[in-house]
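Just one protein chain is left out here, and the rest sit where they should.
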């Protein structure tokens, strides 16, 4: 996630460069074509690029709207993950009778085991969505046995969720939870599974590509007719005019494209690592731990 | 689903051709008409096509928006099917006591029977939405008896869902599930039935046809007034100008039309076969099987 | 619902006629006014109709968007009715113990009684939304007693719903259903009541009329300024130009108006009769009946 | 709610007048300014008002969209109140055993007491949203004691809801309802509380005022530049042209403003009195009463 306060010029320039160069090349080409073939070229009236310009604006407005919706939905999903992570721990610690709160063989009480696994699940889901090693850095959160179980699963977060289910089943068969409570916890796990599935859906669904091609085609057509329309009026000044107008369209298209893929290790990503850290802090405090890690530090101008 | 990386020029050309030829024919016709009736034709001011052009843009923007919403809803429904398929298996394996997990007469434990039937349901729903044989390739997933039951049903996926319900009823009457657990599983099955109904609704509801006719009418009117408006300025150059502008409008309309029917065996479809395969892989791993099929391979530039 | 394949020219023409004639009359009037008062009329610059044209496009785009949302919501409600009708029958047949499945005094088992009443409810709701006789053709689905009960109710579908509730209350007091199951069935009936209420809301809520008046006013103002703006350029050719442009605006407005009332016995209606028939087929198959009626046949170019 | 069939010219005129007069005054002022300072005024090109005109259209389109959403949400909330009012009565009469249906000390059975209080709640909420006396006309629906309790509450509908809760608590402590049934009824009451809160939210939240100021500012700027742009072409004809164009913008803004406050005793209101009457008719019929009041009569061109 980009941070408002620190966006450096350097970042913006690096992002703009390829588009600017491409448009520069194109407008210089047009200029040369007009030098050579000038007399044969038609005097295009400026209404044509006006019509095309308003079409491009509408198409871009639609695309930005849809991309923003994907980006916001991704943020909303991770907000729900924060809520349900808090809820599942509050619920289990609410439901378990005092006698069921003794530490298990690995030194963790049932609530601790669930809470640490839930923290691990959050990191794991974030890393898996970003295409990183899903289990990196989770060794101190998960016991040996659970780590091995997760390794064997193709979909690691789904594996950790299966371990949640196993633990609850054991608590039920030991009569530490009654059926009502099992159902209530099950409902929270179902919501977490839904959030996981929804994030995977956003990750895996490609925005219709032909749409982008058409936007590009329209922008080039616009440049071409505008260039012909300006043929007699502004001469060499045409190059910077084309450059500035078209760059902005390309930039908007690129902004939209970044927003629509919020799990791709870019500064515009949903800050899944920072959110997982927030979950860690909240859950550790609900376990009454006093030493909690600090919030995840932001990068120079973004938060991952 | 089209894949970003591989969209070939050939695919785009094949898609554009009929529209381009039609517009070519029309603009040549206009040219001829102007040759013959030139002096009798009115000098249409270019504001008229400008007005029409902005109306067309708005109508197309609305249509693309609505079509995209249908397409995205279809994708969302299949995402919910993935989640609920995982949930129903996790829930049953969570709820069943150890003594109820023995294999039945056909060699399958209750959880296996449910999981395989759920996999079969996913393939079956996808194929039925695409108008293919709904039960093709499901012989190895369903026992003889269940296959026969499904064949007798008009709506095959609904038949499989009825078999789910039968199995749960038996487990309840054998006291392997209590009423709470039955209700929780019932709620998941209700959600799956809802997803099925929603996908059928998208398949069966036709976008108002008169809307498309009006968009076409507007585009032709636009071409006509533009052609008359350009009568004195650009001569024969008019043909490529009309060609490029109008083709883009037609292309946008066609893109929208493809998106709005996401279950029609086209490369722009929701990739229901690949999603059903994902469900198969996930459920088999939740059954602790080690040999799972590979993900469904993408085609040359799309994933079905 | 209009069917894509069969939309006849005749249907479109009948729909366009009144609008076309009105615009024809208006543009001829303008022509006469200009003949007589020509020298006193101002030379309106064409920017004015351009501004008005873009305003009209935006207002129409908003109106089409909202009307489409109503139409789609109506379709979505009837999709939910299909789902919940299937669910309520699956649930009751899932919940009832074998000994409670004997036929009652009128020869119907409890599940059959519920299923037939549910089919009747679907037809009844559709006919009541369309303003037809709500109970027509339901004699073979409902026993004499229930039909009489429904006749006495102002809101017939609500009366049938009250009979559902009575039946469930009896099954509970006979100990055929436990409290959990009662609650689960109750939740499904609540959803059906909600769908009924939502359909009635769409039927009874009138889209703000003043909005339409303003759109009309804008179109006439547009015609008037355009006519004055074209005063010197295109002469008598003005009549067809005005005719074509304005007709399309009126047509769009009319399409929107049809879409926004999806229960009014027009070919653009939500096909409630065909959907009720689908419910009948599905429920009869869930009752293991082998003789089911065929799907409702489409009309010449629409499905009711 | 305005009724489509009867909207009189008089109503529209009264609504338009202030705006029309204001614009008339402004355009006459502009005319005078131009008379006096003419030579010093710049020849504004007509592209400027064109740009402003398209901005105004977009801003108005956004505002109408949001206002319509508020209006439609208000209607949807009252639709949910109809559904949940029906549900709460159906549920209680479904859940109560026969022996619990005897009339209480005030001659009403428990179901009757709940139903009449629910009818009273609907009228009371509607009147309180409209800023009228919330308890007017409810004497025949509520017993003396309950009326006194409600009078003491600041938020009268919340007081009636607390009486619902009291009654259910008594039924539970008398063992007439079990815990499941209590929960199910509680869920319906929670939904009714939510609808109440949502209607109050719409009533109390003011649409950002600065937005309206900017729309006005834009319209005046548009009028000013348009007036300067037309300085040489159309002379005194400018007054009616400005008048018609600007009036329509103001009218659209005013329509939006009316829609956005659907509980303000205007003809464009959500018809809460008529809906409360529908609830009364439905609930009385569910109590098997045969004498029910007629539907609320519409006014000359609207339904309150």
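Just so it is clear, A, B, C and D label the chains in written order, and each chain counts residues from 1 on its own.
Following the convention adopted for this analysis, contacts are C-beta pairs under 8 Å (C-beta built on N, C-alpha and C of every residue); 3 or more make two chains touch, one makes a residue touch a chain.
Because the structure is a prediction, the values reported are computed rather than measured.
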Worksheet item: Hey, which of D:131, D:197, D:240 or D:299 is the one touching the hidden chain?
Response: D:197
Worksheet entry | Residues of subunit A (touch criterion as defined above) contacting the omitted chain | 1-4, 7, 12, 15, 46-47, 49-50, 53-54, 56-58, 60-61, 64-65, 68, 71, 75-76, 79-80, 82-83, 86-87, 90-91, 93-94, 97-98, 178, 180-181, 183-184, 188, 229-230, 233-235, 237-238, 241, 244-245, 248, 251-252, 255, 259, 268, 281-282, 285-286, 292
Discussion item. Under the stated touch rule, tell me which residues of subunit D contact the chain that is not displayed.
Written reply: 41-45, 47-48, 50-52, 54-55, 58-59, 61-62, 65-66, 153-155, 158-159, 161-162, 165, 168-169, 173, 179-180, 182-183, 186-187, 189-190, 193-194, 196-198, 200-201, 205-206, 208-211, 213-214, 217-218, 221, 225
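The rule we apply is simple: only the chains that are shown with their structure count from here on.
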Item to complete: Note down the smallest number of touching-chain steps it takes to go from subunit B to subunit D.
Response: 2
Response to the item:
Whole-angstrom distance, CA centroid of subunit A to CA centroid of subunit D, is 39
Discussion item. Measuring centre to centre with CA averages, how many angstrom lie between subunit A and subunit B?
Written reply: 24
Practice prompt. Quick one: which residues in subunit D touch 2 or more of the other chains?
Written response: none
Worksheet entry | Graph class of chain-chain contacts, one of line, ring, star, complete, other | line
Worksheet item: Who touches whom among the chains?
Response: A-B, B-C, C-D
